[in-house]
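Omission of a single protein chain aside, the complex is shown with its protein chains in their original locations.
Naming follows writing order (A and B), and every chain is counted from residue 1.
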Amino acid sequence: MSESINEKTIVNSKSLRWKLGPLWSLVSLLLLVYLVTVGNSYLGDSVSVQMQYALVNLVIVVALYMFIGTSGVLSFGHVAFVALGAWTVGLLTIDPTLKRNLLSDLFPFLFELQAPWLPAILIGGLVGGLLALIVGPVLMRLNGLQAGIATFALLLVVGQVLTYWSSIGPRSGQSMVGIPEVLDLQTTMLFALGAIIFAWLYQRTRPARLLRATREDGIAAAAAGINIVTQRTIAFALSGVVAGVAGGLFALTNRVVQASLFGIELTFITLAMLVLGGMLSLSGAVIGALVFSLIDLILVRFQNGLEIGSYVVSLPQGARPIILGVILVLMLIFRPSGLTGGREIVWPFRRTAPLPGVPPTNE
Amino acid sequence: MNQLVQSLVDAISAGATLGLAALSIGLVFGVIRLANFAAGEIITASGYSIIFTWQLGWYVAIPIAIIIGVILSLLMELGVFSRMRTATPATLLVASFGLSFLLQRVYELLFTNNVQTAAVAPELARTISVGGIRFQLLSLATIVIAGVILFALIQFLNKSIWGLQLQAAAADFRTARLVGIPASRVIGLSFALSGILAAAVAFVTTVQTGAVGPTFGVPIVILALIGAVIGGIDKISGALAGGFLVGFATSMLASWLPSDMSNFRDAYVFLLVIVVLIFRPSGLLVRGGTVRT
Partner (left out) sequence: MNSLRPTWERAVVSADSSQALVGGLSVDGLEVSYAGVPAVRGIGLEVPAGHAIGLIGPNGAGKSSALLGIMGAVPRSGSVRVAGQDVDGLSPEQVVRRGVSLVPEGRHVFTGLSVRDNLRLGGVGRRAKEGYTETLEYVLELFPILAEFNNRQAGLLSGGQQQQLAIGRALMADPDILMLDEPSLGLSPTAVDSVFDALNAIRSAGKAVLVVEQRAEFTVAFCEKTYVLHDGEITLELKPEDADNVEKLTEAYFG
C-alpha cells in the first residue's frame, strides 16, 4: 500500500535549493525583525520604547530556544542569566559617585570598576554564560520535570542572592538607578539581529546536531557515544551568554535594575512567547516574540482607548495580562507546537527538509 | 531545650501544611502527569472564601471553602487539562504556569492588589503550656488536622472502590482503562481530592496570617511543587514526604539560622533542593529508575 516514499524527504543535497533554504530562513527572520522595528518606530515615541523592550524580550526568547529547542529539556532558569547580565551592566556603567552614595555596601573594588556600555553588555553576556557553564555539568543530567524544577530552583536562588547580598548590589527593597541613556532602538535591533545570527550559526554546528539527536531518544544517542551532559552544557552555556546580553540590554533600556524584575513573571512571559511561536525552531522563537509583543502593543492601545468609527473601545485596566494568559493557554491546548509548528520559514524553497532531529514524541 | 521542642513542633506543623499541599499536587500528577502550578490559585480562592465568610461561623465558612476548592479544581480539569491528554508533562507544566498567571491577574481584578483580612479562628492563635513548655496552639492544631485528613485519605484510598480505582489509575493508567476503570471520572476524583486538600492548606494558613492577597498561594505552591518532586512525585507517599521535608527544613532554618544569614534562608532551601535532585533525580523515596517524564 504505502510503498511510495514521502516526497518531502527526497532532496538532492547538492541542489542550490537545498543549500539556500536555511539561509533564506535566516534572512527572512532578520528582515522580519527589521521591518517590524522600523514600522513601529514611525508610530511615535511611546511605541518605540515598547518596541525596544520587545526586542530585549526577543533576545531572551532566542536564548531560551537555543537551549530548550535543541536539547528538548525545559529550563525555567534562564532569567537568572538575564539578571546577571543586567547586574553586570548596571555595576559597570553607573557613575562611581552614584554608586558610592546609593549602593554603599558594595565591595570597594566595585566602586571604581567601570566600562563603556558596549563592552559592558558583552561582559554581562560572559558572566551569564559563566554561571551556566558552572551549574551546567550538575544540572544537565536531569530530564523533563526534574530539570524544570532544578532550573526553577536556580532562578530562585539567584533571585534571593541578588535581593539580599548588598555587597554586589543594592540593599533589599532598593534598586540600581542611574544607568546612562545610551541605547537607542537601532542598536538594540542590531543586537537582536546579532543574537538571531548567533543562534542560527549555533544550530548548524555539530554539537547542536548531536544534541538534537538526544532529543528524540536519549538512550540511543548515548549508546552512539554522544555525551549528553557535555552537549547540553554547551547549549546551556551559549544560551546563557545570549541571555546575559539580553540582561545588559534590559538594564540599558529600563535604566533601573532590581532583583524583582527577574523572577517568575519574566520567565513566564518569555516562555509564553517561545511556546506561542513554536519551541522547536528559531523561526518559532522570533515569530512568537514578535507576535506576542505586537498583540501586547495593540492591547495597550485598546487600554488607552481606541477610536473605531464613532466608538471608543477601551479595555479595563488589568485585562491585558489576562488576555495574554488566555491566548497562551488556548495555544497550548489547541496547537502546542506553536504558530510555526516547529518548522523554519522555508517558502519559497518548499523542498527543504526540516532540521535533522525529529520532534520529541508525546506520551 | 524548650526552644528545641517548640521549634520542632513548629517545624512539624509547617511540614504537615506543606505536605498536604504537595499531596494535593501529587494526587493529580500520579494520574495524568500534570504538575499543577495553578494549585496555588486554588489555595488562594479557598483563602479568599474563608476570609469573606468567616463571620458566618466556622460550620459555614469551612464547607464553603472546601466546595470552592473542589469546584475550581474541577473547572481547571474540564476547561483546560482535559483537552491536553496527549501533551508532554513539560507542556502541561507550562500550561499550568499560564493558568496560574492568568488566575492571579483575575484575582487582582476582582479583589484588588491589597490583601483582604479577617480574624480567622482567633481562638487558635495563642500559646498553651504543656508540661512546662509553651506551644503555639495553631501548630498543634495543624498537626492534628493534617493527621486526621491524612488518615481519612489513606482509608479512602485503600478501602473504598473509588480509592482503589485511583490507585490503579495512578499505577498503570492504560491497564486501568482496559480493565474498565472510567478514566475521566478517576481524573475528576483526583482533582476533587486535590481541591479539598487545598482548602485545608488555605484554612491553616489564613488562621496564621489573617490576610489573603492575589498571590497568597504562590509561595506555598512553589515550595510544595519543589517538595513533591524531590520526594518523588511519582508516588503519593513520595510527594507527601518531600513536601513535609521542605516545610520542615524551611521552618527549622527560620528558627535556628543566625540573624545575618536569615535573609538567605530560602536560598539555602533551594540549594538543598538542587543537591537532592542531582543525587536522587527520581526523588528521595523512589528506589532506582527514573520517573518517566
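What we mean here is this: a residue touches a chain if its C-beta (ideal position, glycine included) is under 8 Å from a C-beta of that chain, and two chains touch if they have at least 3 such contacts.
What you are looking at is a predicted structure, and each value in this text was computed from that prediction instead of being measured.
Checked against the full complex, the candidates B:I149, B:A183 or B:L271 give a single residue touching the omitted chain, namely B:A183.
Among B:S7, B:Q167, B:T209 or B:S255, the one in contact with the hidden chain is B:Q167. Residue-level contact of chain B with the missing chain is found at 161, 164-165, 167-168, 171-172, 174-183.
Keep this in mind: only the chains that are shown with their structure count from here on.
For this pair, chain A with chain B, the centres built from the Cα atoms lie 32 Å apart. By the touch criterion stated above, chain A contacts chain B in their complex at residues 74, 138-139, 141-146, 148-150, 152-154, 156-157, 160-161, 163-164, 172, 264-265, 268, 271-272, 275, 316, 318-319, 321-322, 325-326, 328-329, 332-334, 336, 360, 362-363.
Across the interface of their complex, chain A is touched by residues 33, 35, 80, 83-84, 86-91, 93-95, 97-99, 101-102, 105-106, 108-109, 218, 222, 225-226, 229-230, 233, 263-264, 266-267, 270-271, 273-274, 277-278, 281-282, 290-293 of chain B.
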